[in-house]
Structures are given as C-alpha cells and as structure tokens.
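In this view, the complex is presented without one of its protein chains, the others remaining in place.
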Amino acid sequence: MRAALPALAPSVVLAALLLGIGVFEPSFLSAYSLRVLMGESSPILLLAVAQTTVIMLGGIDLSVAAVTSLASVLLALILPGFGVWGLALVLLLTTAIGALQGYIHVIAQLPSFVVTLAGMGLWAGIALSIAQTTIPVTRGYSVVGWMQGSLLGIPTSFVFAAGVALLIWLALRQSALGRYVQAIGLGETAALFSGVRVDRVKIATFALSGLLAGATGAALVARTYSGNPSAANSLLLPSIAAVVVGGTAITGGFGGIGRTIIGVLIISVLRVGIAIVGIDPGYEPLAYGLVVICAVALTMDRTRIAVVK
Amino acid sequence: MSDVAISVAGLSKRYPGIQALDDVSLDVRPYEVVGLIGENGSGKSTLLKIMAGLVKPDDGKILVRDRPVMPGDFLAAARAGVGMVFQEQSLLLNITVAENILLGCEGDAVRFGLYDWKKLNSLARRQLDKLGCDIPSDANTGSLSFAQRQMVELAKVLAIEDRIEGAPIILLDEPTSVLDAEEIDTVLTQVERLRQRASIVFVSHRLDEVLRVSDRIYVMTNGRCVAERDAKHANVAELQRLMLGQQLTDEYRREGESHVRVGQVRLSLRNLSSPSRYEGISFDVRAGEIVGLAGVEGSGREAVCRAVFGADGPGSGEILIDGREIRVSGPAEAVDLGVGYVPSERRVEGLVTSMSVRENMTLAHIDVVGRGPLLDFGRERSMVTKWIDRLRVRTPSVDTLAGQLSGGNQQKVVLAKWLIAERPRLLILDHPLRGLDVGAKAEIFARVRELARDGIGILLIADTLEELIALSDTILVMRDGAITARFDAGAPPPTSLEILEHMI
Partner (left out) sequence: MTEIDRERTDALTRPKLAFFGRDVGAAEIRRHLLAWAPAVALVVLCVGFAIGDPQFASTTNLRALASQAAVPLILATGMTFIILQGSIDLSVEGVMGASSLAFALLIHNSRTGLDLGIVALIGGTLLGACFGAANGILVTRLKIPSFMATLGMWSISGGIAMLISGGQPPQIRDMAMRMWALGDIIGVPHLTMVAVIFVAIGYVLQSYTRFGRYSYVVGGSEEIALLSGVAVNRHKILAFTFGGLAAGLAAALESSRLGLGHTEIGADQMFLTLTAVVIGGTSLSGGRGGVIQSAIGVLILTVLANGMIFVGVTPYLQKAVQGLIVLIAVVAATWHLRHRLRVVK
C-alpha cells in the first residue's frame, strides 16, 4: 500500500523554502512578516480545509471560490441591516448551497467536478448580477471585524482558521463520519456494502464545504471592509494547490487536515516569498499551475484509476 | 502442415487467493469445433482470455499452427489469427457496423487518415455476407437488437480471415447466454457454418448447445482440464458428473444431524419478481436454518440475494424480515434491519483493502465502538481483538491493512464485521468459500455451521454443489429465474445429480 508522499516531504519543502527565502532576505523571518504571512493565509486555509474533506471522498469542489465571493457580496449588503443574524443567514445559505450541490451529485450521479463547475458559474453569475463592483460595508462591520485583531501577537483570523482546521481534523480522526469519509474515498463499493450511508456522508461533506466557503467570505469582508463579487476568484487554484501539495491524493482516502495545513503554509510562503525575493508577482499563477500539476502527478494513486479521462 | 490449429500447454494462472488455471493443456484442430464446459469458476473464461492474449499466464505456452505466440500479447494473438467474441459485447454503439467490424484494421479503406466510406462499407459487407446476414454496413450499431449485434461481433471476428493465411481461430465465450430460443438457433447455425472456414472454441454452460455444435468436448473444473470426450459419443450423465469436480473431503461431509433446531421465520420472500431476472420467488429462511440456492449463472439466485440486501431493486413482491414487510432502497437499510452480506467480490465489495483490519471490522456497526459522538479507540481495539481470537484470524496486528491478509483471513474479517455488534438476524453468504485453500474452506465451513447453531438465519450460494449439499439444511434449485425444485431439511440429502437435473 502506498502513502501519497513520504509524509515528511511537504514539511521538508516548507522548511527549505523558509530557509531559502530567509537567506535571501532575512527580514522575511521577522516576527512582523511572519504575522503578515499568517494573516494572508487564513482565507486559503479555510478553503483548503473545505477542499480537503471533499477530496478525501474522491471528489472535488470547484465552486468554493464562487460561493465565497457570493457570501462576501451578500454580507456587505446584509450586515448593515441585520448584524449577527445577517452573518448567520449567509452562513446558512452557503451551507445550503453546498448541500444542494452534494444532493445533485448524489441523486443524479453526476461527477462532482461537473456539478461544482456548473455551480461555479451559477453562484459567480448571481454574485455579479447583485453587485458589479466592490460594496463597502457601511455598518455592522464589527460582526466580522474581530477577525482583524490579534491574539497574543497572532492574527485572529489565523487563529480562527487554525481552530476550525483543528476541529475538523479532530472530527475526521475521531468520529464515525471521518471513518466513513475515509472508507468512501478508499473503497466506496465496500463502504456501500457495509451499510454506510454514502449519500448522506457526501451531502454532509459538501454542505461543510459550503459552510467554510461562507466563513471565508466573512474573513475576506473583515480584511477588505467590503464585499466583492470577484474577491475569491484568485483563491480557487491556491486552495486546491495547498491540498495536493500537502500530500492529500486526489484519488481519495489518503491525506488529511494536518497535511493540508503544511500545504497552505507552503503556498503562502511561495506567495509572499515571490514578492519579497523580487520576482514579478505575475509569476504567481504560473507557479500555482505548475505546483498543482506536479503535486497531483506525484501523489495520485494510479493503481486505482483504470482509465484517465 | 500440422494437424493442430492452436494448442496450449501447461497453462497456469493464479490470482490473489485463487488458482484460476492449473496446468491446462488442450488443442484444437483445423475446421473443428471444440466445446468447453464446466461450472462457474472452473476457469473456462480465463482460459479463453489467455488464448486470446488478453491475460498473461504465469506458466505455459501457446502455439498457433506450430508457431509460438507470446502469451499476454493480444496484438500478437490477433496477428496469428485468434479472435474472441466476448461474453460482454465489445462493440461500440456510437459508430457504424462497418467501423466496428474493421476497427483497427481498416486496411486501405483509410488512406493518409482519410476514410473511403464506400470501400469500408463494402469490405464490411464481405464479412457480413459470409454469415448470410442482411444487416446494412452503414447502420448505426446502437440501433441494432442484441442478437443482431451478436452477428456483427461474429463478422468482426471473421474479418481476421482476410488478414492471415490459413483459417482463423475463433473463441466464443457464452455467445448465447442472453438470447431467446430463436436467436440461439440462429447463432448455433452460424457456428455450424463457420466450421468450414475456421477452428472454433465454444464455451457455454448449456450442455445441449455444446453437444449440438461441437466435435470434441473438454470438461473443466476447479481450473483443471479433467476430461476430453468425443461429442457424438458423449454420455450426458457422465459429463454432468465430470463437471462436478473433486470428491468430498471428510470435513465437508454432513454430520449426522438428522434434526436441525430451527426457530421463527427470519426472512420471508413472497412472489418476488424482477423483470427478466427472476419471477415468483417465494421461500422462508428460519432462525438457525441454512437455505442453499443452487443454480447456474443466469439462474437468478445472485440477483435474489442482492435484492434481499438492497443492492438491487426487485420489481414486485414482498420481502419480510421477522414478519415485517420491508422496503430497502439500499444496503444501509438492510444493515439497520439486521441483515449482513458476505459478497463474492471480496476485495471490491467485502473489504476496503487499504484500511486496517480494525477499521474494516467496525465499519458496518461503528456505533458499538462509539462513546457519544466520538469513537473510543480503546474499546474498538479490544472488541476487534476479541473477534480476531474468536474467529482465529491470522494477522500481525489489528492495524495491518486488510488487503495484506490471505483470502481466508480476509473472509473471516468480513464475517466478523457482521457479528461484532449484536447477532444479525439474517446473513447472506454469496460464494463464501470462493478462492480459499482447503484449510481455510474447512474453517469457514465450521464457522458457518456455528453461526447457524447460534440461531442466525443463513441464505447461501456456494461455488460447488458439494459445498452446497454439505452446508445447507434446505436446498432450493433455480433455473432461468424460477425455483424448479426444493429439497427440505430432515429428508435425506439429495445427490448432486438430482440437483443438477433441475439446474440445467
């Protein structure tokens, strides 16, 4: 049985990157810049955690970024009038969106990438038709503003994101649901024949993904004081990249939140590091694309895919 | 000029846990039809696939017209003139008949990548004419009936003729299993015609068909070729006996239990029907009773079992568990009702091979190791250890990956999965002894009897008739979707021959 990558490899890569950039530009390793780094990585961490659970099932959620954008727009509109209840409402909505996508995936037996691809268009389109440009948050900012503070020197948004990641990590490791997710990823047919309610697990996982996308939207609103329909467009690929670079295989079953956290750190360091070292930030998308492709190629369990389409 | 069209010698093939073929040798002479018969799992299909170059044997040689052919290389086999008509059709439904017949060997109907449709259609027409078939070459394959497509498959195989010198060797793997009487007749007539231009190996589980078209017959059982007979002078009864395989070992023999202690009715099927698979199935399984279903492939017995477990939907009829009618829309509901299923495809349906023994064993009833919303790993470990001891599962540790255990031990893990919680009401065993060595078989055999003694109702499908007779209290024979015979517990156990009569 193969593990995706020797579990240590991503950590080694992270250490190497930190060292490399630190040698080039020592101020990178300062407390301040590390703090900025952590604050930067919170949205990606949340999205990557969402993506990890879906990928462990063997699927993928291409709509997370679009849902995040939609959430940010809705929050900007709803916070002034409804405050905390507005936040709750938006989170409920994004969870429902996730559950709906999961439901269609399960009922119509459509591949998850098709459903979430269509969803990506749908939710992004709705977000765009509600608001074409940035909507500043006039009132009620404090409902999400707390994320911009810091706790013992660490940005609150990162503490929040890490806390969520920890919670989900625990759930995956210690709960029946987590066991089921792993079983479905590694042997869905056997799971079915063991009485696992695969449908419900899948819907729940996609619903969770939706919930986290909504939370990411809140984090973005906190950071930018506004909602924007294209806010999260640039976050989809990094979130997937973080998961695969961390060592979770897209074939499902192997990996987990722990690996994803390392992956997120790698991606963020890459991001910030590129700017610091002086490379044109235009190289970012290039880097992400290459990283995703290489990481997927290395971590896929090809013995479990008969035909590659 | 040799006297043999194709010959195989010393072929062996082992899959994890199963010896599919064991030192098989046979030969086919030019322009003769060789029939291959045997029960399910006897190795007929594997043998054909090896001859066609689709599967690589562990040992053995293949000679076509005295020239060796590289085993496992299907392109080499095709070049040598070996063609196979598969049990599952190998036609593409989205292209024309002509394209299917000449797929991969269009010859000069396609030059520099450009299609000359007229040429292609006429080349295909030539093949179809050999069969006397009037299907148009430019018809879309998807619009043809199943029987018509079978014709096209034959034409496709015949196309080999034009590419080689000498007669092609055509392997037919159960070509008639889903056809109606009229269509079967057409296919068999074709096969008889084809003898004039090819050497044919014909596999079917229907003895009468094989006897009709074959010149010689080989009988296979348990991966070995046990007999060769001349078809004209064959004794049907003898053939049937040969198909049944090795003698019973002592462990298998029924103990002299004249009376089986049975309790209430666990499972009751009333008029269960699924269009074209089975009809009017009604029987009961009581607590402590082992009901065995006998039948060949296509008899519907697997489908009935899967319907009870919710893996397939029945069309109509009632399923009652402990007297209550149930509607299962999936295995999950069946499991909740106390039904367990030990599937025949162990590695795909029975276990998650990349998960540990511990995780597999608790998968079906994970609530027994839960404490609140979380899992209690300590309790899990101790429960799993208990069952490992109880069933004597040989594994280095509870955390060993299930895929690394031997077949017999894997099967025990699957059994444990259903026993780890409270006692199940009903256990369905689908070929539980498949692919196990003799020792493992005996162990599982003993466990199953134990389970029955504990009061679980058991529905059983066995690989061979001996196993079925030895294990079951009541035996139901199915053929073509209906129950054709019933041998009750308490009465003297039937002989294999009696059962076979009703199976075929």
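Each chain carries a letter (A and B) given by its place in the written order, and its residues are counted from 1.
In this text, a contact is a pair of C-beta atoms (placed from the backbone, for glycine too) under 8 Å apart; a residue touches a chain by one contact, two chains touch by 3 or more.
These figures come from a predicted structure and were not determined experimentally.
Participant: If the hidden chain were put back, which of A:L17, A:L34, A:L110 or A:L166 would touch it?
Facilitator: Of all options in A:L17, A:L34, A:L110 or A:L166, contact with the hidden chain holds for A:L110.
Participant: Quick one: say which of A:Y180, A:F206 or A:Y288 touches the chain that got left out.
Facilitator: A:Y288
Participant: Across the whole complex, list the residues on chain B that are touched by the chain not included here.
Facilitator: Touching the chain left out of view, chain B contributes residues 54, 74-75, 78, 88-95, 99, 103-105, 110, 113-115, 117, 139, 142-143, 145-146, 178, 180, 275-277, 310-313, 329-330.
Participant: Take the complete complex as the reference. Which residues in chain A touch the chain that isn't displayed?
Facilitator: 57-60, 62, 104-105, 108-115, 117-126, 128-129, 132, 188-189, 192, 237, 240, 250, 252, 280, 282-290, 292-293, 296-297, 300, 302, 305, 307-309
Basically, only the chains that are shown with their structure count from here on.
Participant: CA centre of chain A versus CA centre of chain B: separation in Å?
Facilitator: 45
Participant: For chain B, which residues are in contact with chain A within the complex?
Facilitator: 311, 330-332, 334-336, 341, 343, 348-355, 359, 362-367, 370, 373-375, 401, 403-404, 417
Participant: For chain A, which residues are in contact with chain B within the complex?
Facilitator: It comes out as residues 1, 174-176, 179-180, 182-183, 186-187, 189-197, 199, 253.
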